[in-house]
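Here it is, the structure in full.
With one protein chain removed, the remaining protein chains of the complex are shown where they sit.
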Amino acid sequence: MKKLINDPEAVVRDALAGVALAHPELRIDREHRLVIRGDAPVQGKVGLVSGGGSGHEPLHGGFVGPGMLDAACAGEVFTSPVPDQMLAATTAVNGGAGVVHIVKNYTGDIMNFEMAAEMAQAEAGVEVASVVIDDDVAVRDSLYTAGRRGVGVTVLVEKIAGAAAEEGRDLAAVVDVIKKVNDQGRSMGMALTSCTVPAAGKPTFDLPDDQMEIGIGIHGEPGRERVQLAPARDVARMLVEPVLEDYDFTGGDGVICFVNGMGATPLLELYIMYAEIASLLDRAGVPIARSLVGPYITSLDMAGCSVTLLKVDDDLLRLWDAPVSTPGLRWGA
Amino acid sequence: MKKLINDPEAVVRDALAGVALAHPELRIDREHRLVIRGDAPVQGKVGLVSGGGSGHEPLHGGFVGPGMLDAACAGEVFTSPVPDQMLAATTAVNGGAGVVHIVKNYTGDIMNFEMAAEMAQAEAGVEVASVVIDDDVAVRDSLYTAGRRGVGVTVLVEKIAGAAAEEGRDLAAVVDVIKKVNDQGRSMGMALTSCTVPAAGKPTFDLPDDQMEIGIGIHGEPGRERVQLAPARDVARMLVEPVLEDYDFTGGDGVICFVNGMGATPLLELYIMYAEIASLLDRAGVPIARSLVGPYITSLDMAGCSVTLLKVDDDLLRLWDAPVSTPGLRWGA
Amino acid sequence: MGGLVSQSFDVATATAWLRRFAERIAAEKEWLTELDSAIGDGDHGINMHRGMSAVDEELRSSGSGDQPADLATLFKRTGMKLVSSVGGASGPLYGTFFLRLAAATGDATSLDGPGLAQAFRAGCDGVMARGKAALGEKTMLDALLPAADAFDAAIGEGGDDLADALKATADAARTGREATIPMLATKGRASYLGDRSIGHLDPGAASSTLLLETLADAVAGSDGS
Partner (left out) sequence: MGGLVSQSFDVATATAWLRRFAERIAAEKEWLTELDSAIGDGDHGINMHRGMSAVDEELRSSGSGDQPADLATLFKRTGMKLVSSVGGASGPLYGTFFLRLAAATGDATSLDGPGLAQAFRAGCDGVMARGKAALGEKTMLDALLPAADAFDAAIGEGGDDLADALKATADAARTGREATIPMLATKGRASYLGDRSIGHLDPGAASSTLLLETLADAVAGSDGS
């Protein structure tokens, strides 16, 4: 295992120390492993808390700041944080207008956030609303699964909900906009290589030199199928087709097209993928209103990419364009 | 070779197609492989042109936009662009106040930019000033080398010179600020793995599983020495010490501390490195005024990082903080 | 012996159980992680090890005045420690298991066979409630529930001592664990795999089997000493 780390068991603690030093505008709670907006709690504003296993940086800690999250809880690598953390985050950002928990749909995240919400309401009297993000079309949402995984749409949710909270919408309205984004967004990912969890010390799975995994999750969970390596244009098809089959993206004001890198895939390749994806969308009559290209929800050192489409309207576009100032996403401020 | 590409010989063309589609605010000259500010030429403003081999994205094309470059020329992977490209870029951004060529110190880049400047002056009558960036302390600057390589400082130069040009400084003043940044900036990099040039199809060099390369260049050029893998805190020392030995960073208004990812190194690791580097600077009495952490000058799919320090004063800090709006670096706008 | 479940399960035995469980988890960390790599995200051994090390450390560090006076205190501390240190799916599930065990033991300082079987059943119910899963979904419940049934059956027959009953319980857990191999996962991360989850042993069922094996060992050990 080749990694720039000190102790494989302490990567989250050590990285958080770096975040604290690099971003004095944020507040870091080292005990609870929280990244918190410097000016939290913002009185009268709905507080936004997210979190999850580490290893997906910049998600979630890199999305804390004005116009996005109020706090993020960092779990161990690929492991949901624990209720104590979410409780501390919820208390820290409660400005009296309630707190939203943005939860990616994984059994562990759901259960830990559920326990935290019970505790926050019972112990601290904070009004908590939880919204679950489940956008990964690689997984069939049926009785036979834990439901779709939460992946790329989470990034878009955090930006758009952040803008909605910033402009003063109330708890119910912020929850509504999150649900709308989750309903109108879909993702699909792929991997060229496995990732290596530091504490495990070796790749999570073996992928032969001539194969790739289609429908991969962001934790190295195996995907839909393993296929022969193929040119970018074929990979684009394998990702875009299931997304378009699952939801009708035509007829609105276009889509936000988000091409995400899994951690070890350079920007050069992501732009090649973007060109192929854009041309497929064009052929399908889906206009692109905005784009986002880069590694925003990663899987440690995995090589690969994912595509997320979100059908937008005027309101969502305005919220997307609103100023945001976080380490990972910044514009207009 | 596992890459998200179509044709290994056409990665630059294909990626540029993606940039054109993802960033309608930029103008792409596909024939000359240029990324140009949408509103170029800006009358009365000094034009800033840079460029170099591809494979370092977001450098340079991702740094085109208000507050940074006016145009970037994309060469083949790791190969300097050709004079025709630089000539076309120079003409496209000439707003009557002269054009600066920001050239990284590599034999090929120097010679091609030199031919282009000769042509621009002779054929198009544009006043061109060239500034060479050479900040890599891994290379001894002596009679026995082609001089120091241009690496991380290039990113800081493009931001700061962009702000200087944007606020209306003249050609000589912009050149002065670039020279100052180059004089006061130093870098050192390392690699955990090789990169793979698409057209070559296999790693540029072999690096055993238990070794790393200290002093690596951004093209896979071997570095100062190969050593055993070591914890992040030791790697930080191997990078920071030669930088501090080479230039006195104390006594100013602190430094911009830029921890750069080589392409395949995740943000989690970069923040771990940042914590170690910041603590070394603290011990050395070098205060950090600003930080930048992320993959900004990469080497395809190489895993590794580099450290760049720039000693700043009020003027440089103000220029650093000024608004910038490019795909790769954006704030205040 | 015959007809009587004579041994009692007290705080010392329960503490020994938790320590043995922590040890086995440490020893099998790699294996559990490997199982989770095949159908999950490759962290189950790491998660359980983090949690049980924390529990073990608390057990060691609690001074003589701080020793749990009753089983409920011991199990509540264990459950809370697991909830607050493990995360993932297994944190709330194992945490809830011990919190329910605590609730079921009241202020008892020791339990007899039927009492332990009842408490164990309560723990399993807690796992079902928290995870909303049932038998046959390829989870830890496929080791826990057959074990609970075997425990009840052994106690009901009234023919064995507690150590023997727990041996049968652990055997049932092992059988249940092996039975997860051909199962299709319909809960947890493994469910994402669809048919590809078939043919692999569930990591949570593996760690739960260790829980039952160490329980049997701890009681047999205290019996013999």
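Going in written order, the chains are labelled A, B and C, and every chain counts its residues from 1.
The definition used in the following text is that contacts are C-beta pairs under 8 Å (C-beta built on N, C-alpha and C of every residue); 3 or more make two chains touch, one makes a residue touch a chain.
These numbers were taken from a predicted model, which means no experiment stands behind them.
Peer 1: So there's a chain missing from this view; which of the remaining chains does it actually touch?
Peer 2: Within the full complex, the chain not displayed touches B.
Peer 1: Consider the whole complex, including the chain that is not shown, and state which of B:23, B:45, B:219 or B:311 touches that chain.
Peer 2: Result: among the candidates, B:219 touches the missing chain.
Peer 1: Can you say which of B:50, B:91 or B:112 touches the chain missing from this structure?
Peer 2: Selected residue, touching the omitted chain: B:112.
Peer 1: I'm checking contacts with the chain that's been left out. Which of B:3, B:149 or B:330 qualifies?
Peer 2: Result: among the candidates, B:149 touches the missing chain.
Peer 1: What residues on subunit B make contact with the chain left out of this view?
Peer 2: Subunit B touches the missing chain through residues 53, 75-84, 106-108, 111-112, 114-115, 138-140, 143-146, 149, 197, 199-200, 204-205, 217, 219-222.
Definition applied: only the chains that are shown with their structure count from here on.
Peer 1: With centres defined from CA atoms, tell me which chain sits nearest the overall protein centre.
Peer 2: Central by C-alpha mean position: chain A.
Peer 1: Can you work out the whole-Å distance between the CA centroids of subunit A and subunit C?
Peer 2: Taking the average C-alpha coordinate of subunit A and of subunit C, the gap between them is 33 Å.
Peer 1: Between subunit B and subunit C, what distance separates the C-alpha centroids? Give it in angstrom.
Peer 2: Once rounded, the distance between the two centres reads 56 Å.
Peer 1: Residues of subunit B that contact two or more other chains, please.
Peer 2: none
Peer 1: Would you please write down the residue numbers of subunit C that are in contact with two or more other chains?
Peer 2: In subunit C, nothing touches at least two other chains.
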